[in-house]
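One protein chain omitted, others in place.
When the chains are written out, they are named A and B in that same order, and each has its own residue count from 1.
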Amino acid sequence: MMKGLRRLTAVLSLFAMTILMAGCSDKVVVLNPKGEIGKHQLDLIIISTVLCLVIIVPVLILTFYIVWKYRHNSKKATKYEPEWEHSTKLETIWWSIPIVIIAILAAVTIKYTHMLEPSKPLEHEAKPIVIQVTSLDWKWLFQYPDQGIATVNYIQFPDNVPVEFQLTSDAPMNSFWIPQLGGQIYTMSGMAMKLHLIAEEPGDYMGMGANFSGRDFGKMEFTAKATSQAEFDAWVQQVKDSSPALTTEGYEQLAIPGVSEVETFSSIPEGLFNKIVNKYGAHNHGSGSAEHTDNSGETTNEGATEHEHGNAEATMNHEGHVGHE
Amino acid sequence: MASSGKPIISAPSHGVEQGHEEHHDLEGLRMMGFWIFLITDCILFGTLFATFVVLSDSTAGGLTGADLFEMPGVIAETFILLTSSFTSGLAVLSMNRGDRKGLIGWLAVTVLLGASFITLEITEFVNLVHEGAAISTSAFWSAFYTLVGTHGLHVSIGLVWMISIMLQLKRHGINSVTRRKVNIISLYWHFLDVVWIFVFTIVYLMEVM
Partner (left out) sequence: MWDKIKDFASEFFVTGDPLIYGADVSIGLTLIAVVAALTYFKKWTWLWKDWLTTVDHKKIGIMYVIASLLMLFRGGVDALLMRTQLAVPNMEFLAPEHYNQIFTTHGVIMILFMAMPLMFGLFNLVIPLQIGARDVAFPFLNSLSFWLFFFGAMLFNVSFVIGGSPDAGWLAYPPLSELSHSPGVGQDFYIWGIQISGIGSLMTGINFIVTILKMRAPGMKLMKMPMFTWSVLSSCLTIILAFPILTITLALLFIDRYLGAHFFTLDMGGNPMMYINLIWMWGHPEVYIVILPAFGIFSEVVATFSKKRLFGYKSMVFALMAISVTSFFTWAHHFFTMGSGANVNAFFAISTMIIAIPTGVKVFNWLFTMYRGKLSFPTPMLWMIGFIPCFVVGGMTGVLLSVAPADFQFHNSYFLIAHFHQVLIGGVAFGYFAGLYYWWPKVFGFKLNEKIGKWAFWFWNIGFYVCFMPQYVLGLMGMTRRVSSYGWDKGWYELNLTSTIGGFLMGIGFLFQVWQILHSIKFMERDTTGDPWDGRTLEWSIPSPAPMYNFATLPRADDKDAWWEEKQRIAQGHAPKPQPKIEPIHMPKNSGIPFIMSACFFVAGFGFVFDWLWMAIPGLIGVVACMLAHSFNYKTDYYIPVDEIKRTEAAARRVI
């Protein structure tokens, strides 16, 4: 028995070490945030972990202590009280400790839930850049309404500028996640969700579709590249100069289930994002989502005015995105 | 703490009465089981009502309930079902008087009323489909047919069940088993009546108004 416990302890401490060591590596993306939202979320993870450990660690120690001390073949005589079954004092203590801890955690949660509400714009002097995200089977389409360009499975944006993601889906629900910048949000058809993120330093961040949406959802990875404003502008110009245009037919081709390489488009069809959102009717998405139906209404209007200019150069070229199988 | 336990002794026996008593107990158990079943059925209908309410505006720009519902027919259905609930109550009263003929008679009336309810409902459904509102027309109509149809299915099952109980009454007369069966079917029937009142209010009245 005790040999086993010791073995267990050894295994556990080995893993604790692994976790600690891994924590130092930048591969543990959630613990290495590079943006405001991700950092707040990490703070919250740490706060809640510490609050939990306050109660967990004593419980674990107590478990090992009690099991050790009251084992029947213990050499020392221990107290044995077979009828002892109740103590108001003790039970009050262990009802109240978790209540207090949960109360603190609840207060922290309420504060952070409002602070980190994904549809809330970030407070920042720079004007946010808008990226419209559509999850397709099984690739991501990103449209830049202000720049009038589009990409597949790749986004680039300037660092230290808030990014306003507007998200929808033209396929089963997925989830848009760039762990180092902040938590994910679902992409759902018929709705325009919002997610505000910011990258505080340049870098290539891993992004992915986190929600299962069919056969090749695992291939829905993308790189989110944060660069300086100048580099970003140069990139936009380069896309405009050298990439084909995205046409409505081109979009329909792209929406056919299959995987895709990284692609770029020099222009986007007028109002494509809103068309995708409205394709499924602006319906109420059940309990609690009413708030967001309102949002999607807003988005629809803004979006329409914002990127009207991007379509002048829409041409019939849709050969550029043949990569999908 | 002192031991508060008492020694185990056997429960007092019921002597010669035991068999009878146990039988009686069994019927009590079954009655209670049925009440719990009704709770689950309440939740089942509750879920359907919730679905209907969520989807009540989701006609995808097509026909709405207000466009097509024919209230006179629905009111007739309501009236028939309420009456059948009353006649099933009369059946129980006959049973309590020990009047087997009256009991079977009133059950027969209830079955007839229930069958006419179902006929009217089917007619209503057929008319709606002819007017272009099938279950696949829109989410609203899916929810409508499913909710009202589930109630109709319950009524139909009740009809078969009631007929089988009438046959059993003919064969076995009124005894503790058949008594419990009649009580249960009548409870079931009243329950369906209550559900229908909700259907009438939430599906038809609120849609038309």
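A few comments on the model shown:
Criterion: contacts are C-beta pairs under 8 Å (C-beta built on N, C-alpha and C of every residue); 3 or more make two chains touch, one makes a residue touch a chain.
Treat the numbers as computed from the prediction; the structure is a model and nothing was measured.
Counting contacts over the entire complex, the absent chain touches A, B. Residue in contact with the omitted chain (choice from B:69, B:106, B:125 or B:140): B:140. Touch with the chain that is not drawn comes from one residue among A:135, A:189, A:227 or A:260, which is A:189. By the touch rule set out above, chain B reaches the unshown chain at residues 3-13, 18-19, 22-23, 25, 28-30, 32-33, 36-37, 39-41, 43-44, 47-48, 51, 54-55, 58-60, 62, 135-140, 142-143, 145-146, 160-161, 164-165, 167-168, 172, 177, 181.
Touching residues on chain A toward the chain that is not drawn are 1, 4, 7-8, 11-12, 15, 18-19, 22, 25, 27-31, 38, 40-42, 44-45, 48-49, 52-53, 55-56, 59-60, 62-63, 66-67, 70-72, 78-87, 90-91, 94-95, 97-99, 102, 105-106, 108-110, 112-119, 172-173, 175, 177, 179, 182-186, 188-191, 193-194, 206, 208-218, 280-281, 283-289, 291-292.
Convention: only the chains that are shown with their structure count from here on.
If you average the CA atoms of chain A and of chain B, the two centres end up 48 Å from each other.
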